[in-house]
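I have placed the structure first, in the form of structure tokens, so that the comments after it can refer back to it.
Here the complex is missing a single protein chain, while all its other protein chains stay put.
Chain IDs A and B follow the sequence of writing; residue 1 opens each chain.
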Amino acid sequence: MIELLTTKYTYLVVVALLGIGAYVMIESDNFVKKIIGMNVFQTGIFVFFISSAFHTAGRSPVVQSGGGGGPFVSPLPQVLILTAIVVGVSLTAVALGLVVRIYERYGTINERTLEEVRADE
Amino acid sequence: MSLSVPVAVVLLFMLGSALAAAVIRDVVGSIVAFAGYSFGVAVLWALLRAPDVALTEAAVGAGITTVLFLLTLARTTVTRSDRFEGISLRSGLAVVAIVVTVGATVPALPAVGDPSAPILAGDVSQYYLTNAYDQTGVTNVVTAVLVGYRGFDTLGEVAVVFAAGIAMLLVLRREAFV
Partner (left out) sequence: MSDRDSPTDATADSGRPDGADESQPDAVDGEGSVSRPADERPPYVESTIIMTTVRVIAPFVLTLGLFVMFHGASSAGGGFQGGVIAATTVVMLGFAFGIEPIASRLRNEHLALLVLSGVGTFLVVGLGGYLVGDNFLQVSEYETLFHHGSKYSIELVEVGIGVVVSGVITSLFFLLGTGIDAADAADPDTDSEEDR
């Protein structure tokens, strides 16, 4: 257990972040908070990728000719996450736009109130 | 590698602010906690030698996402509360299921920073690091992979960002944008 804590600490944080994100998405009845939960969940995945690319003695991947000057951290997960962050903010923005539309149509951003309003119609 | 103090501090800060964002019912407080969490994440990227990702996360997570959340509140309604979120049976079960399932894979993963981990010692990463400069003339391997080796993937990502802008116009019924 201690060995797990000292060598795989970021992965444990990933598990905790996934749990927190899923908890907010399910438990909160406010749509904006649900989107915050989605972002926390998403960032948990990012932590997994970036920490899997980490090299104890590594430097950031700016190389010279022939790959000299190393060791380096792995560049590939960083590229994937770099694009994922920007796509994530676009996703968040569209989700928030949907929240605004729901408010304009039904006058609420609360999940339970929305269910009641829709049941009344 | 054993846990270094700065990384431990940042990880604890991240966990604390994520928990705060989760349990505070006040939406504005939750958004502020989330902004702090994003900043902690950006610092963690810097500590894990990922400066490119850190730059993006600092601008996106702590800056733009927070502003978009606050603007949404300004356009809809804001719920103020002194209370905290409770925990119900369905969310408790879902969280336990996720934590147990994902957590069961953690002992099988290689240690953080282990140089013999497949992702570091494997052929793909080493190929990029060895050949990036000679094949593309670019010293930053992240850029070389982003455009040179995985350019088609990046074109897809740009298309997704572009589509997000169009989707936003449709969702907010502002098709007459221009």
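Simple rule for what comes next: a residue touches a chain if its C-beta (ideal position, glycine included) is under 8 Å from a C-beta of that chain, and two chains touch if they have at least 3 such contacts.
Keep in mind the model is a prediction, meaning the values are calculated, not measured.
Touch, as defined at the top, links the missing chain to these shown chains in the whole complex: A, B.
Panel shows chain B; residues 25-26, 51-52, 55-56, 59-60, 63-64, 67-68, 71-72, 74-83, 135-140, 142-144, 146-148, 151-152, 154-155, 158-159, 161-162, 164-165, 168-169, 172, 174, 176-178 of it touch the chain omitted from the view. Against the chain not shown here, chain A presents residues 60, 62, 82-83, 85-86, 89-90, 93, 96-97, 100, 104-108, 110, 113, 116-117, 120-121.
Just so we're on the same page, only the chains that are shown with their structure count from here on.
Rounded to a whole number, the gap between the C-alpha centres of chain A and chain B is 4 angstrom. The residues of chain B lying in touch with chain A in their complex are 1-3, 7-8, 11, 14-15, 18-19, 21-22, 27, 30-31, 34, 37-38, 41, 44-45, 48-53, 56-57, 60-61, 64-65, 68-69, 71-73, 75-77, 79, 85-88, 90-91, 94-95, 98-99, 102-103, 106-107, 109, 111-115, 117, 119-120, 124-126, 128-134, 139-142, 144-146, 150, 153-154, 157, 160-161, 164-165, 167-168, 171-173.
Residues of chain A that touch chain B in their complex: 4-24, 26-28, 30, 32-33, 35-37, 39-40, 43, 46-47, 50-67, 70-79, 81-83, 85-94, 96-101, 103, 108-110.
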